[in-house]
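Omission of a single protein chain aside, the complex is shown with its protein chains in their original locations.
Naming follows writing order (A, B and C), and every chain is counted from residue 1.
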Amino acid sequence: MIYFRSDYSVGAHDRIIKRLQETNMAHTDGYSLDDFCYEAQDLIKELIGSPESDIHFMVGGTQVNLTAIAAFLRPHEAVLAPKTGHICVHETGAIEATGHKVIHVPHTDGKILPHEIDETIIEHEDEHMVLPKLLYISQSTEIGTIYSKKELMALREKLNEHNMYLYMDGARLGAALTSSENKDLTLQDLPGLCDAFYIGGTKNGFLFGEALVIVNPGLKEDFRFTMHQRGGMRAKGRLLGIQFEKMFTDGLYFKLAEHANEMAKFLREGIKEKGYDFLVHSPTNQIFPILPTSLVSKLEKDFFFYRWCPFDKERSVIRLVTSFATVKEDVDSFIEAI
Amino acid sequence: MIYFRSDYSVGAHDRIIKRLQETNMAHTDGYSLDDFCYEAQDLIKELIGSPESDIHFMVGGTQVNLTAIAAFLRPHEAVLAPKTGHICVHETGAIEATGHKVIHVPHTDGKILPHEIDETIIEHEDEHMVLPKLLYISQSTEIGTIYSKKELMALREKLNEHNMYLYMDGARLGAALTSSENKDLTLQDLPGLCDAFYIGGTKNGFLFGEALVIVNPGLKEDFRFTMHQRGGMRAKGRLLGIQFEKMFTDGLYFKLAEHANEMAKFLREGIKEKGYDFLVHSPTNQIFPILPTSLVSKLEKDFFFYRWCPFDKERSVIRLVTSFATVKEDVDSFIEAI
Amino acid sequence: MIYFRSDYSVGAHDRIIKRLQETNMAHTDGYSLDDFCYEAQDLIKELIGSPESDIHFMVGGTQVNLTAIAAFLRPHEAVLAPKTGHICVHETGAIEATGHKVIHVPHTDGKILPHEIDETIIEHEDEHMVLPKLLYISQSTEIGTIYSKKELMALREKLNEHNMYLYMDGARLGAALTSSENKDLTLQDLPGLCDAFYIGGTKNGFLFGEALVIVNPGLKEDFRFTMHQRGGMRAKGRLLGIQFEKMFTDGLYFKLAEHANEMAKFLREGIKEKGYDFLVHSPTNQIFPILPTSLVSKLEKDFFFYRWCPFDKERSVIRLVTSFATVKEDVDSFIEAI
Partner (left out) sequence: MIYFRSDYSVGAHDRIIKRLQETNMAHTDGYSLDDFCYEAQDLIKELIGSPESDIHFMVGGTQVNLTAIAAFLRPHEAVLAPKTGHICVHETGAIEATGHKVIHVPHTDGKILPHEIDETIIEHEDEHMVLPKLLYISQSTEIGTIYSKKELMALREKLNEHNMYLYMDGARLGAALTSSENKDLTLQDLPGLCDAFYIGGTKNGFLFGEALVIVNPGLKEDFRFTMHQRGGMRAKGRLLGIQFEKMFTDGLYFKLAEHANEMAKFLREGIKEKGYDFLVHSPTNQIFPILPTSLVSKLEKDFFFYRWCPFDKERSVIRLVTSFATVKEDVDSFIEAI
């Protein structure tokens, strides 16, 4: 069975495993108050060019999203998110469970455009409605598309008008930044654009781990309290510092993401050559080809992937995901098989 | 610096690390729907002698406690817990953040006795008060003491009278079961006593991981929904299955706990011999000697531990914790130093 | 200034005021545990033909909705509601503040049709999504339309397929039942169709007060606990019993609603005669004429009403609401003015 099901189907990159082994018997204090974490935090601050940001390590995107939003918003404040957003559909109402409404906003290829914010906000006129306060976006999006730097700047400007926060879910931030179609967006741009964002590890070669970056000084205070309250603090928090330090030391994080993107590109081009189309043009490690449903059934014998949705009577959309662990041979096998 | 600060100050037992390495590149499905987890679940069900129980793997005691209680209780139902309980003081109000009151109950050496339940319940007479519905206890307790089988049976009987659940926090369950003073309580007894309990890994040689066992059929339904909603589900959930399978295959879990207990016993006896007393008699891996505050300050130069509380003008209580990684030499050093 | 702004712009019907005066100095116990409430509850049970239902008196639709839903659902269970639903837009996220997601469902003239339930549910396939469990509808709807008995029966059947509850917001139930276009739906039908519903008083001549009817036995237990917890219990709860008893004794409730409907009908027909159209055909006490925006501005000098939304460049939709207190002269003045 060949896996194109997800980017979290194996363990970690072997340099991560090796580093865990090397550091295994060192004693440290708990809850990320250790030198491994401090060093990783310094490294990240340097890479993003924002020494005054706060970095918090957590495990899992849902955990990060719910903890950040619970800490950032007052009870009547709401989140705007594209209908395809992870918090809208795939987190079992985690944000609502913290008491906040998530307003589903129309989107374009998984991305929110400034005018869509205006249209939503205009309906929220007084205290009978929730107060839109935070825009949630993902980079790359849940359907593999990416925001350009220019698009993010336009969003930022629009949000400033409405006195709103920008929060970026970076579960697949590596894939977005290393996409061959990303012109000029870099890690260093994010602190100037976002109030907070997270750098995802779980889907890019970590055993687990995401780094939340809080840029807006007004959102920093007492964050560790909410983190602990929501179950987001790890006794052996050092494991997160160890992994982030290794991943960001010599660009490993970006190399792994680049590899995943390249494997997806091979898949995309191979499938295109065979004459098939895609649900959306996605230049990262998730692609959504439209294939005859009969072919999909046949492929499922050798390949493990996700049926995304029916397309028409005879065709279905599937999702193929590549990762740091995807090998060229598996890509070739898939293309041969179709 | 010698660490008696906690039982989570190093990584994992090396057989865990080795097993993670061996299984690292196997592809599996996510969210604990993989063979590693299935096997570990079967193994645990066999060990506890309860094939019909449900097993869920999570990371961190706070996460398990808050998820279980959120899933088990209706909004007006409350938790009873000893004042020393982890959920009462050390989880930043995690249970209250799910909407439930935690009623602090007087205790005896960290343990709840049946009559203390009655005294609390009698004050809750109608709908102006919350409805006491779940008793939270820890085994071993936060101050290292243990419940005997007989004590647990008496609690169970009392709770049956009041139609209440028994939930056991087993962050240090290994230490309790392998304590030299545990006469006859075994893993197999727990399904008959508890509605739910968890087997803690993080504090007994895992990298991380706890296994929640839901025994009461009325509490099983849809648990994975709440688990995901609270951020408790792990994309690479297999890591939990892998660790539990290794730990419970040939009794490793118990051997590690036994070692920790033994190291604590050496400490206890050594300190006693030097003429010092203890806050409480604790037959597990946490001990609470009462030492002259001046001595405590001196010890802090070479040893890393927690000052628990002042005892009197000249003496302080400290907490010493041992783990699978504690070595006899460090114990000897400590005893020499006092 | 003539009011068509809302159906809660004056105090109460004078028989209500008189009854409050008559009963004013009688001593009773608090929290609706008094004979006034008991009698009103018995009266309502008789009128709905469901002696085994539970009746709870509260104040305000938002209070009833949030208390009922908080009491009925487990944390991962979600509400389906038409996008126009009061809980979707006009309750400041009250339902989400109790932790539950509200899924906005497409609607037809403010009403949900069975196939729209299917389409929403099909997207909720596993524990990564919330579990749709309760359908919220309003009768009459927020835009004045009504469900026929046949439509409600079809909804009921569809919900049974999905093991879901039907909850009916009856803020304007009187208007729906006495609408000239209501063929055959009666109060007695509701217990057979709904798991719970409420009979609204505030918008039909009460000072305040709504009666929640819980039909489904599985939803009754401990309801007063949640009611108190959410601030929904009134110390002088008798005031609710007194009003409901008076309103339902000789059909006053229905007479007042009928009057409001009739006034709206006069308005509707008068406006139609003048050649104007409506946003939706609404046979109850709320109508939504489409008028030239310039005319709207002129009307605002003498009439107090709500601008609903722009219609096109030159026309606007306004909302006119009538009540038990609307007099024919005011209706005539309005028609003359346009």
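Everything below uses one rule, namely that a contact is a pair of C-beta atoms (placed from the backbone, for glycine too) under 8 Å apart; a residue touches a chain by one contact, two chains touch by 3 or more.
Fair warning: this is a prediction, and the values are worked out from it, not measured in the lab.
Across B:H76, B:K158, B:H228 or B:K246, the single residue that touches the chain missing here is B:H76.
Across A:E127, A:E273, A:D312 or A:E336, the single residue that touches the chain missing here is A:E127. Note on the undisplayed chain: of the listed residues C:T62, C:T120, C:T141 or C:Q286, the one touching it is C:T62.
Where chain A meets the missing chain, the touching residues are 70-71, 74-76, 98-99, 127-128, 130-131, 222, 224-229, 233.
Residues 1, 3, 5-6, 8-12, 14, 17, 20-21, 23-30, 59-60, 62-63, 66-67, 91-94, 97, 202-203, 207-208, 225-226, 228-236, 238-239, 304, 325 are the ones on chain C that touch the missing chain. Think of the hidden chain as still there; on chain B it touches residues 75-76, 78, 89-93, 96-102, 104, 123, 127-130.
To be clear about the criterion, only the chains that are shown with their structure count from here on.
Comparing chain C-alpha centroids with the centroid of the full set of protein C-alpha atoms picks out A as the closest.
Put simply, the chain farthest from chain C by mean CA position is B. The geometric centre of chain A is 33 Å away from that of chain B, both derived from CA atoms. If each chain is reduced to the centroid of its CA atoms, chain B and chain C end up 50 Å from each other. Centre-to-centre, using mean CA coordinates, chain A is 42 Å away from chain C.
Contacts with at least two other chains are made by residues 91-93, 97 of chain A.
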